[in-house]
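The complex appears here without one of its protein chains, the remainder shown in place.
Up next is chain A:
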Amino acid sequence: MGMQGFLDIFDIYLLEAVINGILLGGVLALLALGLNLIFGVIDVTWICYAELVMIGMYAMYFIVQVYGLSYFVAAPFTILLVAVLGAALHYLVIAPLLTAPPINQLLATGGVLFVLQSFATVAFGIDFRNLGIRLPVLAFGDMNFSYARLLSFLAALVGMVAVYLFMTRTFTGTAIRAISQDRQIMALMGVDTRRIYLITSALGGALAGLAACLLVLQYDVHPFVGLSFGPITFLICVLGGLGNFIGGFIAAFVFAEIISLGGLFSDLEWGYVLAFAFFIVMMFIRPAGLLARRR
């Protein structure tokens, strides 16, 4: 094999990894958007965000595998369920602590993380479960792409566009954007801030639910599955600047590419190591995030 042949193969792999990185970035951006929304609007961090996704994945599993309904029936139901969970989390845990010190809010949502993990362990056991849906692999020239990833990417994109339209076109969406800029005068606009917080929490839950529908296509669900994408979601949000939607979107793709390209040159685990190392370095260079603007 000559030098030219080696380069051809290398480029194909590189291109495949780049595209896979973009596909991964879509789902990570969706996860980051939900968390950023909650932080940007309510000024609270849902430590248990990935555990809401885990509950959603179980919901998908039970509806599809145990009750035998179609994936497309299960998905809207799961999104609704996790939206209700998000609203309940706000109503029961966050709302009473809104004026409490931030550390109390962190501890409380951290406590919910353990409650949800333990609940899942007791209720569902520690077995790895999956939908039993095996989507085909798409061959494109010499490159292979998982159909599940492609589908997830597109659905994540549709979800994010829907949120964008909601935030820019509706009165409620405009109020959600306004509230973080001046909380005190919202009442002068006739806005009930408690209601906006509840709607935002439901929306954040719905995004976690959508992410659950997409992740369950690619990964098995178990009580601790949140640990495999929760931390990376937090890193993305912090790198993008907590509460900064555009920064989070960009950071999601930066991380996804590092993971995907890092995995190309070595194992996938090394991709994660690279991503975390990159994060640490960036925190020294730009501690307030890629697009530092707020505060």
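Here, contacts are C-beta pairs under 8 Å (C-beta built on N, C-alpha and C of every residue); 3 or more make two chains touch, one makes a residue touch a chain; residues count from 1.
Here is the rule we use: contacts and distances are computed from a predicted model.
> UniProt names the one chain left off this complex as which of "Acyl--CoA ligase", "ABC transporter ATP-binding protein", "Fumarate reductase/succinate dehydrogenase flavoprotein subunit" or "Allophanate hydrolase"?
Hidden chain, UniProt protein name: "ABC transporter ATP-binding protein".
> Which listed residue, A:D182, A:D220 or A:E269, touches the chain dropped from view?
The single option touching the absent chain is A:D182.
> So that we can see where the missing chain sits, which residues of chain A does it touch?
Residues 171, 174-175, 177-178, 181-182, 184-193 of chain A touch the chain that is not shown.
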